[in-house]
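Just one protein chain is left out here, and the rest sit where they should.
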Amino acid sequence: MLLKVEDLRVEFHTYRGTVHALNGVTFDLDKGEVLGLAGETGSGKSVTALSIQRLLPPNARIVSGKIIFDGIDLVKLSEEEMEKIRGRRMAAVFQDPHTYLNPVFKIGRQFVDILKQHDPDVINSDKKEKVAREKAIQMLKEVKMPAPERVMEMYPHELSGGMKQRVLLAMAYSLKPDLIIADEATTALDVTIQAQVLEIMKELQKKSNISIILITHDLGIIAENCNRVAVMYAGRVVEFGRVTKVLVDPKHPYTQGLIRALPRTDKEVKPISIPGTVPDLVNPPSGCPFHPRCQYAMDICKEKVPEYREIDGVRVACFLYGR
Amino acid sequence: MEVLRVENLAKHFPILGGVLQRTVGYVYAVNDVSFKVEEGETHGLVGESGSGKTTVGRMIVRLIDPTSGKIIFDGEDVTKIKGNKLKEYRRKVQMVFQDPYASMNPRMTVKDMLFEVMKIHGISRGSEYERAVELMERVGMSEEHLYRYPHELSGGQRQRVVIARALSVNPKFIVLDEPTASLDVSVQAQVLDLLKELQDKYRYSYLLITHNLSIIKYISRRTTVIYRGCWVETAETQDLFSDMQHPYTQALISAVPIPDPTVKRNKIILKGEPPNPVEPVKGCPFSDRCPYVMDICREKVPPTTDVGKGHLVRCWLKK
Partner (left out) sequence: MSRRTGRELFLMDVRYSLWLISRNKLVVSGFVLVAFFIFLAIFGPLIVNPEIAQRVDYPNQLKPPSWQHPFGTDDIGRDLLSLIILGARYDLMIAIVVIASSLLIGIVLGSISGYFGGVIDEAMMRITDIFLAFPGLILAMAIATVLGRSFTNLMLALIVVWWSGYARIMRGQVIAEREKPYVAAAKILSIPNYRIIFRHILPNAIYPMLVVATMDIGGAMLTAAGLSFIGLGPSPFEPEWGQLCSRGATYLFQAPWIMFFPGITILFASLGFNLVGDGLRDVLDPRLRR
């Protein structure tokens, strides 16, 4: 058990009021596992990623809950202690490489600086610059970057989207973290490039047994790359289990609705939308947040928030499976 | 009945550089695109970034002028028309943009937007309000939405509003540029169904421009695949999926992730990077990434092969 998130609750303070972004998120991740965090806008998946890294903006607050990473509760750590973990034991790759690669520095410079800061092999050697450079080139080779030495001398704007993501992946991987969080890392990429990058991620994962949290709204990516998936809605995990169970025989009405809404390239289906819209997290609905859109809604759904129940190896939060 | 035909459309954007702003090169956005759309049908235009598909869409609505090639609408050559003829054309051919929020003036209400269009074209004089309400209902919204500002609408609602706006001029043909790209998955189907419904009822013809193959499969009758500004394969959508001919089409379709973990298949992972449109195309546009590339592919443009039922492909492998 590498990571265990227990009943995490996070609030944001804004003009419109308090946004209840996370309302009891619970899931876990084993060593060497790839976990998918699936959800649409407003589900709270990105907020979860930020919470795990303790990178929430100043107007956010972790109200309660635990984030237990290798036995340590991250919620209780100070910023200095958290800095030791971030980057070294936990790394991230985000959707928009523009915001994470400084446009005025060459790739090589940025990569080397990171290694000099965080990599013990580099820090402990006397030829820091040289060691770091070699390591950076080596990492670029690991992510199948063509002509890595050339890339080191290029600026971010000279690289394509796919290449930039591979650079971020290389940077994340270079410190051999226990966990990599990929937040919509391939969403902005073309589908053929996405396939490339996901393939590379898969190979790296197999080679090094790193755990990965793959955050995306694309259930196809989750089906093809993840072992387990946590489906999120309005700040809660509504269904959590192996992808072979959750995506093939979904239990929660939201998961069912989500899968039904997808048009497919492999078979003839008529996609059916889920009626209604995502709830307002400033005034979330009472009881189960999905009840206004759920075809099976019962009276109890409006009154109480469902607890997690275990059915067939999958954890579901729904009154359909018992009170 | 053919409503739109494009022949060998090309668009090269000049790159200006240097102190004297000379043309130092071109962005070869579109090189050779041809297809036709039948009345009352949806034609899909599929490609990734750099394929030039958005530029094609913009040329069809004459936001941009083609460098070469022809656009023939309802039998008439509209490639170079101007002035009043252009205004007439704009009534018949409309466009729905990728990001509905960005294509609306954030300071105008829905009512303001619809009224403005109606006034400019002199439609429904005297009964603009009734028309506006009718348009709202046509796209599945209600009268009260007329008073909303764009930022007060949900993604799906915004998409419907821009569709309503396009419909307000009574067009015959609508170019849809990534109509579901900014929508949540759970809402996409609603908009697609709406488009289908409108087509059935009012006989609109659509050009659906997207990189999302699954929605192509769902609503377009025929599809053209483009790579690096050139069409590489065109067929009835069913045939395209069941009998892919071009290596790019094969790679593209296999790259789309399938939300069913029990489905096992061979993914074709293309090597290399997406094309840089600053390079002109020589020979087959796909030659630098094609797993089956031969020498002739790099030299000569592949001829068109018809594999039956109007399924056309341009590939040297077929010769």
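Residue numbering begins at 1 within each chain, and the chains themselves are lettered A and B in the order written.
Keep this in mind: a residue touches a chain if its C-beta (ideal position, glycine included) is under 8 Å from a C-beta of that chain, and two chains touch if they have at least 3 such contacts.
Given the structure is predicted, the values throughout are model-derived calculations rather than measurements.
Checked against the full complex, the one of B:6, B:30, B:46 or B:162 touching the unshown chain is B:162.
Residue-wise, the contact with the chain that is not shown comes from B:116, picked out of B:116, B:134 or B:236. Taking the complete complex into account, B:103 is the one of B:34, B:67 or B:103 that touches the chain left out.
Residues 58, 61, 63, 87, 90-91, 94-95, 97-99, 102-107, 109, 116-117, 120-121, 144, 147, 149, 151, 162, 165, 169 are the ones on chain B that touch the missing chain.
Keep in mind that, in the parts below, only the chains that are shown with their structure count from here on.
The mean-CA centres of chain A and chain B are about 32 angstrom from one another, to the nearest whole unit.
Within the complex formed with chain B, the chain A residues making contact are 40-41, 146, 160-163, 190-196, 198-199, 217-224, 243-244, 247-248, 257-259, 261-266, 270-274, 277-278. On the side of chain B, the complex with chain A involves touching residues 48-49, 154-156, 184-190, 192-193, 211, 213-215, 217-218, 241, 251-263, 267, 269-270, 272-274.
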